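Heads up, one of the protein chains got dropped from this complex, but the rest are sitting where they should.
Chain nomenclature is as follows: A, B and C, assigned in order of appearance, with residue numbering initiated at 1 for each chain independently.
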Amino acid sequence: MHLDASPVVTLTSVFKQFGRFAALRGVTAEFTSGRLYAILGDNGAGKTTLLRVLAGLAQPTRGTVSILGTTKLRSVCHELGYMAHPSLLYDEMSGMENLRYFARLYGISDLTNNDPTQKDEGGAANMTAVGLDPALARPVAQYSQGMRQRLSLARALLNDPKLLLLDEPFSNVDSGSAREMVLLLSRLRSAGKTIFVVTHQALLLEGTADEFVWMEAGQITNRARELRPVETR
Amino acid sequence: MNFLYAAYTATWIIHITYLGTLVRRYHRLSGEIEELKKK
Amino acid sequence: MSKSSAVPSGVTGATLAKDLRLEWRSKDALNSMLFFSLLVVVVFSFSFDPNAEESRQIAGGLVWVAFLFAAVVALNQTWARELRNHVLDAYRVSPAPANSLFLAKASGNFIFVAVLEILMTPLFIMFYKLRALGPAWQLIPVAALGTWALVVNGTFFAAMSLRTRSREIMLPLLLFPVSIPALLAMVNATTAILTGELSAKFWIVLLSTYDVVFTIACLLLFELVLNAE
Partner (left out) sequence: MKRVFPILALLTAVLLSCALYEALVAAPTEQTMGNVQRIFYYHVPSAWTAFLLFFINFVCSIQYLVRPNPVADKLTNWTVIAIGIAACIAAFVIRPLPEGIEPSSVATTGLAIAGFYFLIRKCFSQPRTDALAVVTAEVGVVFCTVVLVTGPLWARPVWGIWWTWDVRLTSTLVLWLIYVSYLMLRRFSTSGQTPVLAAALAVFGALDVPLVYFSIWIFRTQHPQPVIGGGGSIDPRMLHVLLINWLAFLCFAALVCWSRYRLEILQREVEETQALEALLEPRSSR
């Protein structure tokens, strides 16, 4: 477990504009390692854009983003896990086929490998961790929305990232599974990972998240340790 | 001979049409600038 | 877990295998391509007398135009598949190099179009009573080089047209002008071989040059295009 409180993510006056629409309007913030951050806010507040900028998918129009001590996000992308609102999965393939392919993109050659020294910690373990059966041969198209969401989380965890960016992981997941996912996240956090969760269901993370971050109109308006009842609705 | 005049006229029609579009774009743009100044 | 910052290897192979598997399951691209080129063959046969000796003169053009249009169908499919569920983002956040994706996609399309050609050629021969008067084996390098020429630029421009409105229409608009020399070379080489009057050697050299130049250009510029959101 890491105890250093050095910043993993540093944002310095980050702007992101799509034509005339400003999605991020001067975000300056520091996030320390080994914590779970819940990012809250209305639709269009810039939460998803913030995650996309952190994941290196969107270039900020202005400002700098530094992750794990570098501004060259491409050089730390193997330390990043990203789960988007769309599933980022191939509908025609089964869960394990999907995971096996994405693992290859990270240079993890075989998830069900025969090498006994390297225990099968990749795909299969990830699938069980999120509550799915690795043997499931159905194509993802026939999964329920909740199962897809969990498989998507398993995909984000494939490369054992230090920094996990999750966009709405609990949407469409029933409350029992959502609580399981929260437990999983808190275990991952204890293992030293830094986790960002964008969510509308803030109450689920009460007691688990280390910090709540409120965003409004492209800016971070408030950060607090506790989820105050006023803000929860 | 007619072809000669046709070619010369066509050349200038093309150029003037293009210049016309430029002028139109400029007018639209100055409209936008006016709007910005009002704010 | 063993994890390194090194660029992962074997991504091209894995991506290609994945694409082939997806195509095998859905057969979207192949079916539509096959049907499309079949239509072209039939429709063209009404526009001139397919039995005439002159048909040999235009058969080369006909064959390649049919394949070009069919290839556009396949090319649009390849990236559409990556846009569903935004899977392309999953590739872009991974350390896998952009060029591996490009090579995998281009070879995948090459395989699809090649399969189409292998299936359609007997039909062309039957319908138009084609018989090569020149050295027939030369058709193989011409077909291979020509297909790669179409596919390499097609894959690139299909990725480019992802970032445009009405991308299905945009692809041919971008692809056809740049493909003209390749098309000219393919058609003329094929005609030269079929009629046996001229040597196709020059056209094969031209096609190879085209392939080399544009493969390099695509590899140099693909990363920029992929990340141009």
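Quick note on the criterion: a residue touches a chain if its C-beta (ideal position, glycine included) is under 8 Å from a C-beta of that chain, and two chains touch if they have at least 3 such contacts.
This structure is a prediction, so every number in the text was calculated from the model and none was measured.
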Wait, the hidden chain, what does it touch out of the ones we have here? A, B, C
Using the definition of touch stated at the top, determine which of A:D42, A:D174 or A:E226 touches the missing chain. A:D42
Hey, which of C:V42, C:L83, C:I125 or C:A217 is the one touching the hidden chain? C:A217
Provide the residue numbers of chain B that touch the chain removed from this figure. 1, 3-4, 6-8, 10-11, 14-15, 18-19, 22, 25-26, 29, 32-33, 36, 39
Need a quick check: the contact residues on chain A for the chain that isn't drawn. 15, 17-22, 25-26, 41-45, 216-218
List the residues of chain C that touch the chain left out of this view. 153, 156, 160, 163-166, 170, 173-174, 176-178, 180-181, 184-185, 188, 198, 202-203, 206, 209-210, 213-214, 217, 221, 224-225, 227-229
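Rule of thumb we're sticking to: only the chains that are shown with their structure count from here on.
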Could you tell me the distance, in whole angstrom, between the mean C-alpha positions of chain A and chain C? 38
Once you find the CA centre of chain A and the CA centre of chain B, what distance in Å lies between them? 52
Where does chain C touch two or more other chains at once, residue-wise? none
Please output the residues of chain A touching chain C within their complex, sorted ascending. 55-59, 74-75, 77-78, 80, 82, 84, 86-93, 97, 101-102, 104-109, 118, 121-122, 139, 155, 159-160
In the complex, go through chain C and note every residue touching chain A. 1-11, 14-15, 18, 21-22, 25-26, 81, 84-87, 89-96, 227, 229
